[in-house]
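Quick notes on the structure that follows.
Incomplete set of chains, arranged as in the complex.
Labels for the chains are A, B and C, by order of writing; each one numbers its residues from 1.
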Amino acid sequence: MEVRKPSDSRSSMSEIVLPNDTNTLGNLMGGRLLHWMDMVTAMSAMRHSNRVVVTVSVDFVDFKSPVRLGEVVLLEARVTRAFSTSMEVRVEVSAENLQTREKRICNSAYYSFVAVDQTGRPIPVNQIQPESEEDQKYFDSALRRRELRLVLSGKLKPEEATHVRSIFLPE
Amino acid sequence: MEVRKPSDSRSSMSEIVLPNDTNTLGNLMGGRLLHWMDMVTAMSAMRHSNRVVVTVSVDFVDFKSPVRLGEVVLLEARVTRAFSTSMEVRVEVSAENLQTREKRICNSAYYSFVAVDQTGRPIPVNQIQPESEEDQKYFDSALRRRELRLVLSGKLKPEEATHVRSIFLPE
Amino acid sequence: MEVRKPSDSRSSMSEIVLPNDTNTLGNLMGGRLLHWMDMVTAMSAMRHSNRVVVTVSVDFVDFKSPVRLGEVVLLEARVTRAFSTSMEVRVEVSAENLQTREKRICNSAYYSFVAVDQTGRPIPVNQIQPESEEDQKYFDSALRRRELRLVLSGKLKPEEATHVRSIFLPE
């Protein structure tokens, strides 16, 4: 086991939006984008753990701006925090029109993965040490998102979700 | 504008898991499943609104059980609640091994869509009237999930998220 | 070996028609539909036999109405009759325009499958017991279609095809 930095797991992808990726308005379909986001976040989780990984949850995907046929989609992922056998990966998506040179942020999301051995059983992963201030921010809030997932899937009682509670508590 | 029932928007899909859908352990990749889930939930949202729809968010996707090469994936979706121009759709996924006849629940998720006109602008959708007790449960909790999305994307202040607060801060 | 009902093998699929599925007039290409029909009928044959199945023949596919880009194709299949190692499956296809809510029947066909073991050799399948009047009708006519296939592929002499002869040469 080693201690790694978020930047060690940095992964990126870019794809040109082709006709079959679009709906009848000529915009990229959400499902295709979710598929690409899963690919790039899986790369990050594999880079961090050097293991085969399995998607366990997807959360907080928020599509802000439609992507058009012929534009380029850019995806950037990095591991925000590692738990015993699982990792949270943040992905940011932007779109670029190569003709107008306009580039805009489209959405972001959090994917969680578990590292598994050859029989498919969970296996411990490298720990992570945030470097930049931004890394630290995502590292800290990862705990809150994790609690939220556990509460929402019924694995944690709301009153025990101390990090989430603090959001709603007045000072 | 009409008032519709959740069952009016019921949509289902089934897919055989082929080699290109699997990772090196022979399990269905999360991204492919997210793509299929987007297709079937989009069908539901289109059935409810009779409009072109655009994915706006995906939440609370929880993968419980891996799906194997050669198995059949069954997806069932229905609209849980309609807001002014948006709809929340719940999808349930199960896997079936046609040789052993074993069938098991794999995961569920909530996708949100906005109905748009031909220029891509949001347009009002039919309202919904829950029928069964289960419909009512998803209808009620939809408000909580919506608040949570708004808080997490910074569009709503935590102290204004009255439905979510009540979970974490019971009187 | 068990005795099963046609409804036990009931399988359905639905697909949104995407740009790559269409010809230059914007209609679903026949070949794509034949591929989907093979998938859903194979599911039915696997559900009936709980075996790997191999397509042996396709007949009487009749395309009545074109399907347009963006429409949803609905496919419904069930086993009509089982012979020693083979099964006939009937599939019905309809198309639905989710914006106009118009739904229409597009075509139907009969696919035949053989169940095989791990070495690819034919293996006996469960027998079938029709329940409804409609089931009985398809069960009865299956024999006639089978004779016709055997006559046309040269495996049966026309004068021995007693069920088919009776259609064309009534006493």
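Here, a residue touches a chain if its C-beta (ideal position, glycine included) is under 8 Å from a C-beta of that chain, and two chains touch if they have at least 3 such contacts.
Owing to the predicted nature of the structure, the values given are computational and were not obtained by experimental measurement.
Asker: Whole complex: how many copies, 3 being shown?
Answerer: 6
Basically, only the chains that are shown with their structure count from here on.
Asker: What are the mutual neighbours of subunit B and subunit C in this structure?
Answerer: A
Asker: Could you tell me which chain's Cα centre is nearest to the average position of every protein Cα atom shown?
Answerer: That would be B.
Asker: Is the contact between subunit A and subunit B built from the same residue numbers on each copy (over half shared) or from different ones (under half shared)?
Answerer: same
Asker: Just how far, in Å, is the C-alpha centre of subunit C from the one of subunit B?
Answerer: Comparing mean C-alpha positions, subunit C is 32 Å from subunit B.
Asker: Starting from the mean Cα coordinates of subunit A and subunit C, work out the distance between those two points in Å.
Answerer: 43
Asker: Counting only Cα atoms for the centres, state how far subunit A is from subunit B in Å.
Answerer: The mean C-alpha positions of subunit A and subunit B differ by 19 Å.
Asker: Residues of subunit A touching 2+ other chains?
Answerer: Residues 23-24 of subunit A touch two or more partner chains.
Asker: Going by the contact rule at the top, pick out the subunit B residues touching subunit C in the complex.
Answerer: Within the complex, subunit B touches subunit C at residues 11-16, 39-40, 42-43, 46-47, 50-52, 72, 98-101.
Asker: Show which residues of subunit C lie in contact with subunit A when the two form their complex.
Answerer: By the definition above, subunit C touches subunit A via 18-20, 69-70.
Asker: Per the contact definition, I'd like the list of subunit B residues that touch subunit A in the complex.
Answerer: Residue list for subunit B touching subunit A: 23-25, 27, 29-32, 34-39, 42, 52, 54-63, 66, 109, 111, 116, 118, 120, 148-149, 151-153, 158-159, 161, 164-165, 167-170.
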